[in-house]
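Excluded from the complex is one protein chain; the other protein chains are retained at their positions.
For chain A:
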Amino acid sequence: MAKMGVGLEITELRLGLPGGGSSCDGGEKKERKRVFSEINGGCNGSSAGGDRNMQAVGWPPVCSYRRKKTIGRGNDQAFRAYVKVSMDGVPFLRKIDIGSRDGYPALLAAFEELFGCFGIGEALEDADSSEYVPIYEDKDGDWMLVGDVPWKIFVESCKRLRIMKRPDTKLTNYNW
């Protein structure tokens, strides 16, 4: 009989607002909690710990303009993406956390710091104007010029980075 009971429970029809039913955390008596989240701009996949805070609509009370600009976009966000960076002529590689940068200019500034390849920032505007050309290997294994796709898409698809020196860009055979 007990087994039947469990089975019946699952099929039991109940009237109530969506998301209600059994009491939620905090011993809440009322059935009317919104338990879905609808946050503009998303959380960048940093949903770890998302169940710690109840994600109600409009909570925390931060205006949507501010939400889009600041939430989940900073240096301490959970999302980390360390990728290898190589530069032609340099015998060892470096690793850089592209997840913690907030855009292409910041990334290229980091390259300049790591490798001393000044002027690489120009490559963003015009790939021909810089002595150094940043390229990356994407999920499909293709080598792409850095800067064509929106930053967030780049972060998700970049597997490794390479800084080429100008003469090499004419080669069609990218051997490591």
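One rule holds in what follows: a contact is a pair of C-beta atoms (placed from the backbone, for glycine too) under 8 Å apart; a residue touches a chain by one contact, two chains touch by 3 or more; residues count from 1.
Operating definition for what follows: contacts and distances are computed from a predicted model.
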item: Protein name (UniProt record) of the chain left out of view, among "F-box domain-containing protein", "F-box/LRR-repeat protein 3", "Large ribosomal subunit protein uL13c" or "Dihydroxyacetone phosphate acyltransferase"; value: "F-box domain-containing protein"
item: Residue of A:88, A:112 or A:131 in touch with the missing chain, whole complex considered; value: A:112
item: Chain A, residues in touch with the chain not shown (by the definition above); value: 26, 28-30, 32-34, 37-40, 43, 46-50, 52-66, 69-78, 102-103, 105-106, 109, 112-113, 118, 121
